[in-house]
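The complex appears here minus one protein chain, its other protein chains still in place.
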Amino acid sequence: MLLELKSLRAGYGPMTVLHGIDLTVDEHEFVAMLGPNGAGKSTVLRAILGGCAIHGGAIHWNGQSLLGRPAHERAPLGIGHVPEGRHVWPSLTVRENLLLGSWSLGRQRRGDESNRRLDYVLEIFPLLRERLELPAAVLSGGEQQMLSIGRALMGRPRLLLVDEPSIGLAPIAVEAVVDALTRLKQSGDFALLLVEQSAREALELCDRAYILNRGEVQASGGAAELIHSEALESAYFGLDPNDS
Amino acid sequence: MGLQYLVDGLLLGGVYALLAAGLAMIFGIMRVINFAQGEFMMLGMYAAYFGYTVLGLDPYLVALPAGLMILALGIVVATGLIERIPRGDQDAQLLLTLGLSLVLQNLAIAIFGVTPHALLRPYSNTLIAVGPLFVHESWLFACVASLVVMLGLYLFLSRTWTGRALRATADDASAATYVGISVRRMHSIAFGIGVGLAGLAGTLIATFHAVLPTVGQDFVLIMFVAVVLGGLGSIPGAVLGAIFVGVVQSVSAAFVPLQLQNAVVFLLFVVVLLVRPRGLFGLRVRV
């Protein structure tokens, strides 16, 4: 198993957001996390990245515990991240943004490899080639999203964590992002853990999915089954049977 | 006459720019307001003074090695002191650098004494006539040297891996962590380079300004003004701010008595803080 969370409890300061999450991602597997806001999806990603407080449970990467490892030492392990809101470096050019994505390869390897990776990423996102020398700030939302994904790919990830890639994007940009991820899936050299609001798109892209609600896994299973189950709609709109 | 003030101001501002760029770099990346920046400049001035009086070296030969030594000192200070304070506790960081400034300044008094020293080189008091204008040779040299160093800084920040990583950290530190950049290390490097620039500028300033332990105090305020004018944290903004301050300082000599020249600069500082805390030039603030 590439990534394994075992009854993970995590949060911020004393506040616990995740109340015991079990979740796995295998090599080359695409997994979606769905659920209403505040369900704890982003917190799961932060826990994997070392950006929140762990209150209990375990996170295993290739069978080894990730707990206590500084956040900046996780990218070199092969964990790439496409954060919510893109977080590209606005004053750096597109090229610089991409090149720095290969920082985690280490001083020796990034020299030659970064240029090979750059070609690979520009093949996937040809649009970025024309923008290479522009500061990232002037890119449109969709282009920034591609840049953010491209930057994460530069580090040769074995697992890509993608957080709300379509949020705040125009429908046509969403389509482009989804298409790119679908193509990447076919090339198949990494696994993906996706947090996404547009449930339909996420389930079509991924093999499996977890539905989170209030810090717990409410349902999980194959993507095809979940599309036709009631689990998702009840997570968003479901009235608690005990309410009113 | 007016043009003369402008030229003087531009030359001085060009030298201030180096000081301000260092301060802006530290603030832009660490979000720390370094009160001790002036004292690192003072160390550079003494390096130039002793380089000349003891070793017989011209300040322009001492500039680079002195800057590098102060850079190393800065990295030690950042790792050993500043990074030990919880990130984001700006009050504590300000107090710490204030303490550092007092320590460096008064150590210098204890070691070097309070007597001002002058470092006289052939170019120190020479004026070159250019048409109706006079150009201080020492200011001109310092300004040119400052521009050369800033070109080097620009190349470092835009062409090297570390330079890009520094800029990325300033832009968005969490994203830097995601690609494996150690923010802590970048902070130490930024502080080292920032104070190194101040030290280097000190060696240049020593060629036309009295060398004394308390010299940093006046200059640190000029740097603050420049950096705030430029929109705290932006290096190009700080450079523009510094040139602006140089001009204001010089031109104000035409209107206010010499003793109040700095008061005009301070007043400008307060007014900018109150009215436009994001700086005058509308450059993006990374706060």
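As written, the chain order gives the labels A and B, with residue 1 at the start of each chain.
FYI, contacts are C-beta pairs under 8 Å (C-beta built on N, C-alpha and C of every residue); 3 or more make two chains touch, one makes a residue touch a chain.
Methods note: contacts and distances are computed from a predicted model.
Asker: Among "Aminomethyltransferase", "Superoxide dismutase", "Branched-chain amino acid ABC transporter ATP-binding protein/permease" or "Electron transfer flavoprotein subunit alpha", go ahead and choose the protein name stored in UniProt for the chain not displayed.
Answerer: "Branched-chain amino acid ABC transporter ATP-binding protein/permease"
Asker: Using the contact definition given at the top, list the shown chains touched by the missing chain.
Answerer: Looking at the complete complex, the unshown chain comes into contact with A, B.
Asker: Which listed residue, B:G44, B:G180, B:P213 or B:G246, touches the chain dropped from view?
Answerer: Residue touching the absent chain, from the options given: B:P213.
Asker: Would you indicate which residue among B:L100, B:L119 or B:M186 is in contact with the undisplayed chain?
Answerer: Among B:L100, B:L119 or B:M186, only B:L100 touches the chain that is not shown.
Asker: Based on the whole complex, identify which of A:M1, A:M15, A:A58 or A:V138 touches the chain you can't see.
Answerer: For the chain that is not drawn, the touching residue is A:M15.
Asker: Hey, which chain A residues sit against the chain that's not shown?
Answerer: 11, 14-17, 19, 36-38, 164, 166-168, 171, 197-201, 214-215, 227-228, 232-233, 236-240, 242-244
Asker: Using the touch rule from the top, list residues of chain B that touch the missing partner.
Answerer: Looking at chain B, the ones touching the missing chain are residues 33, 81, 84-85, 90-92, 94-96, 98-110, 114, 213, 217, 221, 224, 228, 257, 259-260, 262-263, 266-267, 269-270, 273-274, 277.
Criterion: only the chains that are shown with their structure count from here on.
Asker: In whole angstrom, what separates the CA-based centres of chain A and chain B?
Answerer: That pair's centroid distance is 42 Å.
Asker: Where on chain A is chain B touching in the complex?
Answerer: Within the complex, chain A contacts chain B at residues 49, 51, 70-76, 80-81, 83, 87-92, 96-97, 99-104, 107, 110, 137, 151-152, 154-155.
Asker: Help me check something: in the complex, which residues belonging to chain B touch chain A?
Answerer: So the residues of chain B in touch with chain A come to 158, 161, 164-165, 167-168, 170-172, 174-183, 284.
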